[in-house]
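Removed from the display is one protein chain of the complex; every other protein chain stays in position.
Right after this comes chain A.
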Amino acid sequence: MTSVAENATGRAPVDEARREDGAAGAGLAFRLERAGLGYGRDAVLRDVELEVAPGEVLVVVGASGSGKSTLLRALAGLLPPREGRILAGGREVTGPSADRAMVFQDDGLLPWRSVRRNVELPLRIRGVPRGERGRAAQEWIEKVGLAGFARHLPRELSGGMRQRVQLARALVGAPRAVLMDEPFGALDAQTRAEMQRLLLEVLRETSATVVFVTHDVEEALLLADRVAVLGRTGVRAVLDVPPGDDARTNLRERILEEL
């Protein structure tokens, strides 16, 4: 919805408008009202009620098959809800938008584009002039620690490096929300820890809302402001992540129980 309106009104004014209401909250709020989600005839999730506050990091945990990715795809606008409504920033989600960037688990990069051209893509789509988008892309490539790899193709990079590129590509357009679908799920433990650190560091600079899907409870506790636990048919609980190790241990047990 938002994307259509933005594209119709032109690009430059939108960026300014966004900065203006940025003070009010650049992060996008999400709200699912009795949403039913699924493919074909099978409902994966029913009666989902969930609110995501602007600027927070909400981690959705759940066993495989619990519909985590389905929920995320619905937020992205890739999967229209079968029942109920999904609101992003107060407006109903009817399709994907540049405001809701997505980071996929793997292979989300266009393999025929170099690192730089992949990162430039969202700016190119938005019609940002060549020089400007080159500078912005370079800045983000350096920020995610890939300086010197701008001309490499995705297949010349390791899995962790490819996810760094995806992160840069998702954030270079300054989206109001970043939706991450088990982005570190395919990485080895050490690389995953590095990526989690990088993500926390990068997120500190943005005010974007983050919805992060994982099956790893430790990862959820590390990254989240709040954790949503997904059961067989819907959201079982939404829990605040408190500071302090003891409280977190308790929370971990609580989450494992809910799962």
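Convention: a contact is a pair of C-beta atoms (placed from the backbone, for glycine too) under 8 Å apart; a residue touches a chain by one contact, two chains touch by 3 or more; residues count from 1.
We adopt the following convention: contacts and distances are computed from a predicted model.
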item	value
Per UniProt, the name of the complex member that is left out, chosen from "Cysteine desulfurase", "ABC transmembrane type-1 domain-containing protein", "Peptide/nickel transport system permease protein" or "Response regulator"	"ABC transmembrane type-1 domain-containing protein"
Candidates A:28, A:86, A:121 or A:187 - the one touching the absent chain	A:121
Which of A:156, A:188, A:218 or A:257 contacts the chain that the document leaves out	A:156
Sole residue of A:38, A:54 or A:96 that reaches the chain not shown, by the stated touch rule	A:96
Touch criterion as defined above, residue of A:29, A:45, A:76 or A:167 at the omitted chain	A:76
Contact set of chain A toward the excluded chain (per top definition)	3, 7, 76-78, 95-102, 104, 107-113, 121-122, 125-126, 149, 152-158, 169-170, 173, 179
